[in-house]
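This is the structure, below, for whatever I ask next.
Missing here is one protein chain; the remaining ones are kept as they sit in the complex.
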């Protein structure tokens, strides 16, 4: 199958029938009609539709080197700056469709898989078959437009430091329980499989529990499996879809990505899907040497810019509708958002302009602007949300419901709740948007998600610090020369 | 009736039958059983019960000077430092009952009304009858243990600056439409009547629309009415009660105070309930010269300290259950919370220690520490919530439901979701608490509410700046002397 | 004269003999040998020398369209992106010579004058002669490699709001006292003429005192004069040159730019040097419509990047010499500096990449990244200095003098004051550098200077906010479409 459209996407997910639990009940029937998933799936379907629309398809696809059929541009391994620009144009188009609220839009994992596959040569050090498995898996996903999710970490109980293990009856770290002729048998749980229940497959690539094994470490592995593999189940958090009304819930009714806990209960992973098995250092190297973070950042920057633009547009509307545009304290806050936007856009330009070939033949963006952006956005996003709270004030609290406008109190709402340039219903709608962003559980989860998108601040800072070691050395030398 | 207990409180509210709208429907039947109100009312009922409990009643009540019956201590006009201490002890007891999450626990309005009534002499300048009305109203509330709410501001449309009025077809500012032998006829809407639907009465004391009227200003008034006065209605925002489960929703199932918009549609306010009518400056003076903010702060400090303690206890639990207590970045964040707590407690002590008599015979706490606290808390509360997000990380996102523990996935949850010193169900419960505080709509509304409790930062800063004019002058003189 | 070298620069300044006062004494003799100026002038001389050095001259100069002689590249009106790159390369070379510590390196005013002259067409609206004067003045400066300073504002007493004028016996605002056949007679004082005493000429372009004059406003003018014009004097602040020792004072011994107050005491400005005379709006328009801030930012970005790199190199040395590189709190602070550097570099790239022609035929960088950078740097520079304080700690306080190493205590200093990889004398030298940056008066003045480089934050924010009005409108429309 070449690139799929929205209904093909939904059909396949609906047929998959993975085991999904939410609030004590197992999901039955079509996932795409379940209230916790339908808004998101409709949004994502509209993105897939673009791949077949005349208006968009030239920007969304390229010809498969295997089949010649159109396949998604986010699968393309970039070999030139023009490839980077093609990829960016495609990813921007999707980002503007979801206004940056999807952390796991399909191009994210497509890009990730491309990066890992391009670096599959690494795996040959462990086992040439694993390298081959990964390359074939990438092709399989690309040619079949597979919607993929992933897990990288385990619940805290699975990575508790040795010193605290005494508090636990049995170790909870994920591990290979057995290897047989058909594959490896895995037991353990993984966090935070965003969109796990609405994807075809899942890539499992967790940081291994640090062992003292000599030779093979049963805690070290990487593989991919269908979401409906026997022996795995998804446990959902509470849904933050406020309701069906796009008026009341303009964001959560469209963009609520469910997060799941994935549990492997001695599930059998077939050999042709195994990429790492027992080599503790290989998992770390796959991230580092594939330049996963750099490639993924190409996609994330598009998302973050679209999201920042959406916030700035929202704030501009809030300011205009209340006539507070001239005040210094308002201008100060808006310039913070503008600076954030210009900074993100500039870092994107700089990374692309400074791109160069890596050892895998990819045209790799300059990682330094991206690493800086990855450390910057988790700090500025919560601040922008705080600015919405500071400017929205009590207008974020006392907001009626869409249905209130259909009752006898309609006339009074119209009288008392209008804004400058907006009638009451439009003004309340704007308030609901600002509320979803800055007060609702949907908004709260977005804030936490952005804070920890690429790890906690120690991790993200450390990545930048290490990635800058050559730069630091050069500048130190300049000061040394100045002093001598 | 002397001090009431919980069931008396609920009975009276249920009998009132005010007109309350929520999500397009009018509330029918007992408010205390409506899912949006029952948790809050149960909490508040337990507070009223304390007034009649043997263990508590000596600390909660004093003898009415009118009847000799026990009446609530928060109605007491303090005449000595000991009175301040009595009042504080009582208010702390209630604050620890609701852990600081009720912004409008009954002692707040009891205190406010006491402050206004003690300063009723002011109103004699406009009309001696108004002064008398206010004093009688205070006695009525005290003797009948009236549960009171209040409104101080209008929706933005009602206070839009003149320059923008051209955008509006008709002025929306609240005003007196008519005066007749029975009273005054009022039209307008008021924000943010927290607990409006669960109170007996409502005090209306809005900042008047600044007019250029000579003589009487129809936009200037103050009065109190029963919540079921004909011609008024309450419009609720969306309820943030997550559900009945105190496990899933430990806070919102107990502490969700509904906020309402109150609409007066030519409602008739009887003369004996009118406190200001037409005198534009009097409303401002009632706030300033009654020392409303200082008296109210006595109550608010108890609430804010209880709340900060609750946050610190929660954070300590989070830190212990994850074993991250030794890290510098954790200690740094916890010390921020500890400093906040010690600061609030110290400001409370300093205000009480520096109390002195005002012109109304009240023992008035030193306003300066309170004004400082009022400017400080709106900044530190959001930071403490941010700290919960920063320490909670992905543990705030992937949280299962209480019901999940009653299914076949129970064993796996127990394996993978336990914490240090907590089994999985306890650990998840802690996560749900942290989530309600820092991610949920209930938590988001608490944050916005605290940010704007006493007005926006310009207002609160200005109050402190003005209240410090003598202090600034003294210190300036000291520097002048130093320089000369 | 084509481009000058260092000794030609010093000779001309020394011959000028302007009236310069410092600490109650008038400067006599060669300014280039005065302790307050010699270090700076030597630095600047080395920059001018580059213009004639074989190694550098191809990068520093271009052929004068008038004479064909080499003239300074910072005078070049850019007409293509390549011109922007040439200019940038030249300005970077100078910036790395002074490591970003000169706020008024000659390329700053060369660029400013180029921008004003390119937009001289504007002045034709007031008087074609003024436009011609400005163009000729630009050519004069370019062909003679004039070292230029400028003043844009008046002391506070000269721009006191009308409401406070009652406190003053006589108005202190600068004004034209007379116009005669030879020129205009000017009285007033101007701030903050950095390098006023070490420049050939001075450009006077102050924001006019807002008058209610119809027709000509005597407070509105712009002109340029030699620094030794009869009737003007320069009053210096205290010199922050710590001493001659480049060991003790690595920065102030080289980079201390003196700031002056310039006083015009009925000085006669000849007509051919007058650019604006009486037209109040023209001064504002000259700034806005010449895109002064955008062109000047091309130079400032080079300076700010060089300075940030110098700070990062210094911090890296500090961290290495104390062995504290692995700590999270150190990495966190260093990543702040790295993010600042990457942000500035990216904004520079983005502005140049987004350049387009303006109405004057100039290739104008995209102003938005520059406006963002102008609002960002005044905040991040003090933070970077704070980071030096936080990492330097007591090592910034107890620092011996170079001379101490020449005494009998030398052996003990060597024993107790060494660092990791640095002997005691090197380690102390590094401490002196860190001290000059973050503790000394030189460093303090640098911090204040950067905070207010382009005005206070309200001014700089307002410039960005206004410059972004189209962007805000576009994004608002996107959100409106989303909601409808």
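By letter and in written order, the chains are A, B and C; residue numbering begins at 1 in each of them.
To be clear about the criterion, contacts are C-beta pairs under 8 Å (C-beta built on N, C-alpha and C of every residue); 3 or more make two chains touch, one makes a residue touch a chain.
The structure displayed is predicted, hence computed values, not measured ones.
The chain not shown here is touched by just one of C:417, C:433, C:464 or C:479, and that residue is C:417. Touch with the chain omitted from the figure is made, among C:80, C:407 or C:469, by C:407. In the complete complex, the hidden chain is touched by one of C:2, C:250, C:365 or C:395, namely C:395.
The missing chain, though absent from the display, is touched by one residue of B:25, B:53, B:69 or B:332; that residue is B:332.
If you put the hidden chain back, the residue from C:246, C:441 or C:483 that touches it is C:441.
Mapped onto subunit A, contacts with the missing chain fall at residues 327-329. With the whole complex as reference, residues 21-26, 153, 155-158, 160-161, 163-164, 167-168, 170, 172, 188-189, 191-192, 233, 235-238, 242, 248, 259-261, 263, 265, 322-323, 329, 382, 386, 389-390, 392-404, 406-407, 409, 412-413, 415-421, 438-441, 443-445, 447-449, 451-452, 456-458 of subunit C touch the missing chain. If you put the missing chain back, the residues of subunit B touching it would be 99, 250, 309-310, 312-314, 316-317, 320, 328, 331-332, 334-335, 338-339, 342-343, 345-347, 349-350, 353, 368-369, 371-372, 375-376, 426, 429-430, 433, 457-458, 461-462, 464-465, 468, 471-480, 482-483.
Rule of thumb we're sticking to: only the chains that are shown with their structure count from here on.
Greatest centre-to-centre distance from subunit B is found for C, with centres as Cα means. The distance from the centre of subunit A to the centre of subunit B, each centre being the mean of the chain's C-alpha atoms, comes to 40 Å.
Each chain gets one centre point, the mean of its Cα atoms, and the points for subunit A and subunit C are 44 Å apart. Listed for subunit C are residues 328, each touching two or more other chains.
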